[in-house]
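Notes follow once the structure below has been shown.
Removed: one protein chain of the complex. Kept in place: all other protein chains.
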Amino acid sequence: MTAMIEQLRKKLPYWVEASRVHTCDGQVASYIPELAKAPRDALGIFITGQSGETASAGDCGLTFTMQSISKVFTLILALIDNGEDGVFDKVGMEPTGDDFNSMLKLELVEPGKPFNPLINAGAIAVSSLIHGDSPPVQIERILRFFQEISGGASLRFNDSVFRSESATAHRNRSLAYFLKDNEVLGEEIAVEDVLQVYFKHCAIEINAEQLSRMALVLAFDGTDPLTGRELIPRRYVQIAKTFMVMCGMYNASGEFAIRAGIPAKSGVSGGIMAVVPGQFGIGVIGPSLGSKGNSTAGVHLLETMSAELDWSIM
Amino acid sequence: MTAMIEQLRKKLPYWVEASRVHTCDGQVASYIPELAKAPRDALGIFITGQSGETASAGDCGLTFTMQSISKVFTLILALIDNGEDGVFDKVGMEPTGDDFNSMLKLELVEPGKPFNPLINAGAIAVSSLIHGDSPPVQIERILRFFQEISGGASLRFNDSVFRSESATAHRNRSLAYFLKDNEVLGEEIAVEDVLQVYFKHCAIEINAEQLSRMALVLAFDGTDPLTGRELIPRRYVQIAKTFMVMCGMYNASGEFAIRAGIPAKSGVSGGIMAVVPGQFGIGVIGPSLGSKGNSTAGVHLLETMSAELDWSIM
Amino acid sequence: MTAMIEQLRKKLPYWVEASRVHTCDGQVASYIPELAKAPRDALGIFITGQSGETASAGDCGLTFTMQSISKVFTLILALIDNGEDGVFDKVGMEPTGDDFNSMLKLELVEPGKPFNPLINAGAIAVSSLIHGDSPPVQIERILRFFQEISGGASLRFNDSVFRSESATAHRNRSLAYFLKDNEVLGEEIAVEDVLQVYFKHCAIEINAEQLSRMALVLAFDGTDPLTGRELIPRRYVQIAKTFMVMCGMYNASGEFAIRAGIPAKSGVSGGIMAVVPGQFGIGVIGPSLGSKGNSTAGVHLLETMSAELDWSIM
Partner (left out) sequence: MTAMIEQLRKKLPYWVEASRVHTCDGQVASYIPELAKAPRDALGIFITGQSGETASAGDCGLTFTMQSISKVFTLILALIDNGEDGVFDKVGMEPTGDDFNSMLKLELVEPGKPFNPLINAGAIAVSSLIHGDSPPVQIERILRFFQEISGGASLRFNDSVFRSESATAHRNRSLAYFLKDNEVLGEEIAVEDVLQVYFKHCAIEINAEQLSRMALVLAFDGTDPLTGRELIPRRYVQIAKTFMVMCGMYNASGEFAIRAGIPAKSGVSGGIMAVVPGQFGIGVIGPSLGSKGNSTAGVHLLETMSAELDWSIM
């Protein structure tokens, strides 16, 4: 492992610069002002290994909101809270091929439950499953869980992003009411409560280093290799990684699986969390997004590294 | 005309009884308790002619909420308030073939505006166009307009229906937020305000006689033949009747046009308003609905009469 | 009527020139070489009245293939051959809002039969219903029927167009095999036979004058007013006109119904047949097509005339 990390430290700067040119192929998300402020040409990566060894390059000092990356860990927390049956009663296991905010299959495919927990509709359904008497309690539990996974980082919510999302996310609101109509959100659940939880966990701030620590726990089947503590049952990590492979990169997940072959999850802030099972946790930030919502340079960087280092799990 | 009304008076009771058996082919709407209370085997019809002559049969004493029938007149009021360009900037002119509450074309067809003003998405967009500083003002204007068209009937809102719809209409709320996301509802418009207007006009109570009076105004190109007053510009009546022919009976409009060939609009309460141009206004009530949301017996009755009396405008 | 035709003769040249500028808004169909040869800036109209009085203007000497216009008369012939039940067993009565060659509803909506006889899928199904032992017999019957309706014109097939369509119409072939799979085309029917009939009747050559004669028969409920012969049962004319209003202009039918309000059917060659019930049959040719497949200038011309002369049937 030491040899590998040495190699990574040496080559990372070159790979980052070679991938950075792909920031030109995309645009920073602009639907809320906070996201639009991110630097388009930034690209950073942070890698953490089993013994805490690290390698990094580029703009890895950037802080960003987790956005869709958070869906992986709310899924895991929902599994811990409800078990597999409890979760899969409300959300399916299939990739869709549709846009992340699509409503087509909710209308077209009986019984109208979200196809998987990583599209927006599914993640909203998952948010409703987090135990807690009220949104603040649910949100607090999520934050503490995320902090635990990240090795004790003092994560916080970006309130400005939360408020902007909450005020403008009409499509997510539309999805949530559709789920309510389809009874995926039960009678006792208030749509605005669920959305508050959803927007909040999407607005958790993180950086590439912290993200790599969270990924590391997934890379070691739920146990933090630095502390030896089992934080997540191995089965739930397996489920999470399977979804990451199949639908972690929106409707470009297949392409990423073919080209990189490692579990990963992207967010609209330009972050990507990637897992090299048994080896590394990786955090990437590159705010410039391609047409399907993934960091153009970040995807290129991970595909390059996976090909060079033979990381594909397939 | 007198001969015709005599003939109608004679035959109506037979036709009504012959059509009443078709109440067995459907079910009363049950999504809110108020609607579910309606008698499944009821069928009534009221016809008003140019000089105020009337014919009626069956359970025409029933009171019911206008539901989707109201969309015809809010469209007309929106045309009066905004002109054709103002309305068709927000809503299209095409039938869809989809369910009345479908979201498919909003997602699939650029620019994501409702295909026509009689599907739910389109009617919600139209509600947002009614002039007035606030929902109560808009609602008051709508009620007064409806009363005027109905020859001064003292129409009122069914508050119980309004509150039930407002509390349970998740799909309509979903549609409205989708429209907000697509910018069909502008930035200045609050979704809940629009929905309040929409649910309110759907909850206006009426009976078959009053409905036949409203239809009569359409049958005479916007002029109330009993008072001689021009209540609606003829062009807007023409637009309304064209939409009624093309999409007045949900996604069974084509079949009704082929079989009956007269402008009509149905509602989920089982009401149907039909127009025999230059001759009659008709109100029908038959709460038992077929799979596409139209009164089974009401449709059969109107198709029978149109065939017998050669009413088709085609 | 004489006064009207005088007025038409006087004004037609001005209206044609005013509409001709809209040829710039479209393009001539180019998917087969024969169609691509048509002059983009051409526009012609021919009107025939009850007593054979005529008015014309512009490039009405052009010959063109009927294309989708032929669907109106194969529908009528199929109704004569099979009755209403026989036809509507295979094809529905609803407009779709989709493109004319769409397959969405065949897959999405049970039982997978074409929504109406004027979209391609429906017209192919209708072609299969024309009586005759073999495609040549069916085709010959169609041609003779069309000639009869057109007052004895010596119509002929454009073999070059037929062969081009037959060789390149992969989408129609795809539609036909889908219909075969859905059992809309029965076991005994060979797909290529049906397509041969379909491509043939689409390739019948006509000019605006002949088209106006065919429309005239529809305008007078199936009786040729010049000979007094009843050529089509009135009920079938009614059905045909209803479909023309609802879906005669592809997925711009609603807009045309709102703006012009008369039964019409367009073809990809730029022809439009329009019916002014009880008054006129109209043939228009303007090869430049808008995005939805209708003659841009032809549509403008008919909308102008209908508004000026108050032709809307609504």
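By written order: A, B and C. Residues from 1 in each chain.
Note that a contact is a pair of C-beta atoms (placed from the backbone, for glycine too) under 8 Å apart; a residue touches a chain by one contact, two chains touch by 3 or more.
Note that this is a predicted model, so its numbers are computed, not measured.
Trainee: Can you list the shown chains that the hidden chain touches?
Mentor: A, C
Trainee: Touching the absent chain in the whole complex: find that residue among A:Ala29, A:Leu175, A:Ile239 or A:Ile285.
Mentor: Checking each option in A:Ala29, A:Leu175, A:Ile239 or A:Ile285, the one touching the absent chain turns out to be A:Ile239.
Trainee: Looking at C:Lys11, C:Arg40 or C:Lys180, which residue reaches the missing chain?
Mentor: Only one listed residue reaches the unshown chain, and that is C:Lys180.
Trainee: Please identify which residue in A:Asn182, A:Ser253, A:Ser266 or A:Asn294 touches the non-displayed chain.
Mentor: Of these options, the touching residue for the absent chain is A:Ser253.
Trainee: Among A:Glu94, A:Asp159 or A:Glu192, single out the residue that touches the unshown chain.
Mentor: Within the whole complex, the residue contacting the unshown chain is A:Glu94.
Trainee: Name, in rising order, the residues on subunit A that touch the hidden chain in the full complex.
Mentor: 92-98, 105, 109, 115-116, 238-239, 241-243, 245-247, 251-255, 257-258, 261, 263, 277, 312-314
Trainee: Please output the residues of subunit C touching the missing chain, sorted low to high.
Mentor: Touching the missing chain: residues 102-104, 107-108, 170-171, 173-178, 180-181, 191.
To be clear about the criterion, only the chains that are shown with their structure count from here on.
Trainee: If I average the CA coordinates per chain, which chain comes out farthest from subunit C?
Mentor: Following the centroid criterion, the farthest chain would be A.
Trainee: Distance-wise, how many Å sit between the C-alpha centres of subunit A and subunit B, to the nearest whole number?
Mentor: 47
Trainee: Measuring from the mean C-alpha position of subunit A to the mean C-alpha position of subunit C, what distance in angstrom results?
Mentor: Here subunit A and subunit C have centroids separated by 54 Å.
Trainee: Quick one: which residues in subunit A touch 2 or more of the other chains?
Mentor: In subunit A, the residues touching two or more other chains are 108.
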